[in-house]
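What follows is subunit A.
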Amino acid sequence: MWLLAFYRSTIGKKVIMAVTGLIGIGFVLVHMAGNLQAFAGWPKLNAYGAMLHGPLNELLWIVRIVLIVAVVLHVLMAWQLTRRAGAARPREYRERRPQVSTLASRTMRWGGVLLLVFIVFHILHFTTEQVDPAGWRGRLDAAGHRDVYGNVVASFHIWWVTLFYIVAMIFLGLHLYHGAWSSMRSLGYAKASPHPLHRRIALVIAIVVWLGFTLVPLGVLAGLLR
Partner candidate 1 sequence: MAIDLRARIPGGAIEQKWDRHLFEMKLVNPANKRKHTLIVVGTGLAGGAAAASLSELGYQVKAFCFQDSPRRAHSIAAQGGINAAKNYQNDGDSVYRLFYDTVKGGDFRSREANVYRLAQLSVHIIDQCTAQGVPFAREYGGLLANRSFGGAQVSRTFYARGQTGQQLLLGCYQALEKEVARGGVTMFPRRDMLDLVVVNGRARGIVVRDMVTGRIETHLADAVILGTGGYSNVFYLSTNARGSNATAIWRAYKRGAAFANPCFTQIHPTCIPQSGEYQSKLTLMSESLRNDGRVWVPKRAGDQRPAKQIPDTERDYYLERKYPSFGNLSPRDIASRAAKEVCDEGRGVGPGGRGVYLDFSDAIQRLGREKIAERYGNLFEMYERITDENPYDVPMRIYPAPHYTMGGLWVDYNLMSTIPGLHVVGEANFSDHGANRLGASALMQGLADGYFVVPLTMGDYLAAAKPEPVGAEHPEVRATEQAVHERIARLLQIRGTRTVSSFHRELGHLMWEYCGMARSAYGLRTALQQIPQLREAFWRDVLIPGTGEELNQELERAGRVADFLELAELMCIDALQREESCGAHFRVEYETADGEALRNDAEFAYVAAWEYTGDGQAPVLNREPLVFENVALATRSYK
Partner candidate 2 sequence: MNLILHVWRQPGPDRGGEFVRYDAHDISPEMSFLEMLDVVNEDLVGRGERPIAFDHDCREGICGSCGIMINGIAHGPMQATATCQLHMRHFADGAVVWIEPWRARGFPVITDLVVNRSAFDRIIAAGGFISANTGNAPEANSVPVPKQNADDAMDAAACIGCGACVAACPNGSASLFTAAKISHLGLLPQGQPERQRRALRMVAQMEAEGFGPCSWFGECQEACPKDISIDTIARMNHDFVRAAAATRIEAPVRGSA
């Protein structure tokens, strides 16, 4: 019954957390790259979208399933670990002064909740188009593809949508600044170092992802995408 013992232990849960998190990182990097095609003009992005839903549909579904499972597990573990952490200190200190813990590490939980909200909203927005602030549902482009590009541009002309995305991306960056580093440690990979708290790679990943995504709404605001 080692699997059960593993699942019950906090280390086991952290490992699941880390693996699903890393899957997430992999996805966002790819997705980010896909989005940046927007700067290559509407035909490129729409064609990309069409390709995903067309020829690569089966692949897409596999990816979707992996992602859904990952997110569900990730959130479930996050919830359970947070509960356990809370239970471990029934009475808080009158005074507590964090010394070295980063803002990122301290916002994993609420930031995570925001990310969850974002993801749900985001899929309803761009994928299923049930949420349609720009009124772009079902529109096609000149090439007859779903006009993803137009939806993006139109949506980011709406101030609160843009704001929400930008804020969400900030939290994503924070989430990864801690997560990309801690996940490796959770999995037990850490080169002994005089400064265990330093994290260069995580910093790069966080900035790349944050910037890469944020460029799109910024591009729209700057009028580069229209």
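Heads up, the rule we're going with is that a contact is a pair of C-beta atoms (placed from the backbone, for glycine too) under 8 Å apart; a residue touches a chain by one contact, two chains touch by 3 or more; residues count from 1.
Selection criteria: all candidates are chains of the complex that A comes from, given by their letters.
Not measured: the values here are computed from a predicted model.
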Touch assignment for subunit A within the complex, options 1 or 2: 2
What residues on subunit A touch candidate 2, complex-wise? 1-2, 4-6, 9-15, 81, 84-85, 87-101, 105-106, 108, 178, 181-182, 185-190, 192-193, 196-197
